[in-house]
Structure formats: structure tokens, C-alpha cells
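A single protein chain has been removed from this complex, and every other one stays in its place.
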Amino acid sequence: MNEEGSLMAVIGDEDTVTGFLLAGVGHIDERQRANYLIVGERTTESEIADAFKAFTTQRDDIAVVLITQVVADRIRFLVEAHARAIPSVLEIPDKENPYRPEADSVLARVSHLLGGEGGA
Amino acid sequence: MSSAGARLNVTPTVTTLAVIKSRLAGAQRGHRLLKKKADALTLRYRGILRDIVEAKRKLATSMRDAHFAWTRAKYAGGDAVKHAVLDGVDRANVRVMAHEDNVAGVKIPKFTCRKCGADERRMELTGLARGGARVREAKASYGEAIGLLSELASLQTAFVTLDEAIKTTNRRVNALENYVTPRLQNTVKYILSELDELEREEFFRLKKVQAKKKKDIEETEMMEAEEEKRITQAVDAELRAFGDVIGGEGGRGAGGNLIESEHDEDLLF
């Protein structure tokens, strides 16, 4: 963690990403690397996967990765495989699709644990 | 249990026994402490699980509001506002600071959101003639969502970290419970039984020695007795022969005869 603090990264549809950029999340560094990816109609799975991998494993200046659930569904295997504590990967709802807790990798794990405990 | 009967490979001596016993006590104390730690972690963990569910629910509402605030801004300002935001990206104003929280010796990263003041005003004229006020509302709304998200990120990180820590602790507890302690206990048992065995052997040996001694004594006595007997017999035989010579009398009641003859002899001499 550097002194300035770490970044949040965003992967999602244009509106979601724009909203977060508006709030000041966006960052383009000296090497012209952006900390966000707008997923449009033409964006391929491998582009999303590359961005996700870059944000979660290759860059050390990112502490939180936000990814819309619809996009997360497209690279679900990678999201599930991400087990490290930092960066923290958060699934967020986009504007058109309501949040589905059951699809959220972390929440699924959490509710499973809570359910298991409730029964015990 | 698979490790039943397994033990350390040690020489069964009293000194080793003392060492192993102190190790066993250590393991048991460690087990108690780790168990306590696991309990503390699990307690915190359950709290976090509930908080995550709650935060995710709050987030759903917050994001919905933020998205709609942005829709209002786009409606009021048109695509120009969108492009201004997308093209205006430079350095991030929102940074995530990480601190460490300590739960029962486990370091848990905790995030807080910080806004860099310097760059804060850069985009504030966006939508000046169209939708500017709405844009600022949307910005504030996303700001709120980001606050919640950093909270959620902290919770989620804590969740992953604690999950790992609890697993490790439980592994240790289990190892102590099912492996280390039984082995030490078995070793103690082994040493004790070995020592017992030694004692028994010693006793047996002593007994053996005693028995031998006794036998030796007996043997000596027997040998002495035999010697005496042999001598007596020899004497007897001699006497008998002597008697035969003297009286031609058969060997009837040799003893009496012997004594008699001795007496006789005494009498004779």
C-alpha cells in the first residue's frame, strides 16, 4: 500500500463505469493504463478476463475491484477462483438488472455458511 | 484414530519421561489457547457474515439510487455529460486506504475511502448549462455507494482472512487434538510401561539371582552331604569289608554294625 492510497477498479457497462468515474474513481497512470473497463456489445470474454486478471493479480496499486454482476457472470470461473483477500472483488448490480444475491460468489459462500450454522 | 498407538521414537528413561510429560502439558495448554482463539475468530466471523449480508442488501438500494441519479443527470445533460466524464479521467480522486485491525492475533486489512481534495473540483463544471446540478447529485450518490463499497470490501477481506485464519487454527487444534497429544500420551504410556517392564525384569533378575544363590547353597550343601555320604559309604564299605574279614557277617544293618563295630573297635583298642 503506498502513501497515496490504493485504487478502486471498475469493470461494467458504460453507465455503471461512468457513474463511478464521475465520483472520481477513474485513474490513468503514467503508462496510460486505466483502472476501468467499459464492457460494451463488442467486448469479448477474453478482454474482460484480461482486465480482471490485470486488476486482481498483475497490478499492486488496486485494493478493490468492482465488477457488475452481469459481467461477472461472463467470467464466473475467474471470479470464483479469486481467493485472495486483497484485492477485494465486489460484485455490484448494474442499472438494468436487479441484484441477485444467489449469483454472488462471495454471498453464496456466506449464506451457505450462515445457513449451515443456523441448522447446527 | 489412525494415530492410535503411534508414539515418538525415544529411549524410555526417566529423564525422557520428564521431557515428554512437559511437552504434553505444553501441547494441552496450546490446545486450550488455540481453541479459545478459534472461538474468538469464529465469533467475529459470524458477525462479519451477518454484516456482509446486510451490507450487500444496503448496497443494492444504494446502487439503484446512484444509477437512477446518473440517469437523471444524463436526461438533463444529454450525452455531452457522459462524454465529459469519460474523457475527463485523469488521476483518481477516490483512494482506498488500508489499515490493519487485530482480532486474536490475526491481522485483518480494513479499508477506508479518502477523497483527494486537490483534484476534487476538476470536473465540477460538467453540465454547466445542462444538468450540472443533477450531475453533482449523481456524483454524491455514487460517492455514498463508494463509501458502502469500501465498507463491504473491508468486510469481505476480513471474511477471507478470517476464513483462512480459522481454517489454520482449526487445523492446528485438530493436529494437537488428534495427533500431537495422543502421540505424546502414547509415548508417556510407552515409557511408563517400559519402565515398569524394566522394574519387573529387575525384580525377576533379583529373584533369579536369589534363586541361584539359594540353589548354589543347596548344591553346596548337597555336595557336602554327598561327600559325607560317599565318605560314609566308603568307610562303611571298608568297615564292611573289615567286618567280613572279621566276622564274615553280611551287610545287615551297616550303621548299627558300624557303630557297633566302632564301639567294638573302641572296645577293642
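Going by the order they are written in, the chains are A and B; count residues from 1 in each one.
Please note the rule applied: a contact is a pair of C-beta atoms (placed from the backbone, for glycine too) under 8 Å apart; a residue touches a chain by one contact, two chains touch by 3 or more.
In the analysis below, contacts and distances are computed from a predicted model.
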- request: For the chain that's not shown, choose its UniProt protein name out of "Transport protein particle 20 kDa subunit", "Large ribosomal subunit protein mL49", "tRNA (guanine(10)-N(2))-methyltransferase" or "V-type proton ATPase subunit".
  value: "V-type proton ATPase subunit"
- request: Can you work out which residue in B:Gly5, B:Gly47 or B:Gly88 touches the chain that's missing from view?
  value: B:Gly88
Which of B:Ala6, B:Leu128, B:Leu192 or B:Ala225 contacts the chain that the document leaves out: B:Leu128
- prompt: So that we can see where the missing chain sits, which residues of subunit A does it touch?
  reply: 14, 32, 95-96, 98
Field: Touch residues of subunit B, complete complex, unshown partner
entry: 64, 67-68, 71-72, 74-76, 79-80, 83-84, 87-88, 90, 121, 124-134, 136
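Everything below uses one rule, namely that only the chains that are shown with their structure count from here on.
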- line: Taking each chain's centre as the mean of its CA atoms, subunit A sits from subunit B at a distance in Å of 40
Task: Quick one: which bits of subunit A touch subunit B in the complex? Just the residue numbers, please.
output: 1, 4-8, 14-16, 18-28, 34-36, 38, 63-64, 66, 83-86, 88-90, 92-95, 98-99, 101, 104, 106-107, 110-111, 113-114, 117
Statement: Counting only contacts in the complex, subunit B reaches subunit A at residues 46, 49-50, 52-53, 56-57, 59-60, 63-64, 66-68, 70-71, 73-74, 82, 85-86, 88-98, 109, 111, 114-116, 119-120, 123, 126, 135, 138-139, 142-143, 145-146, 149-150, 152-154, 156-157, 159-161, 164
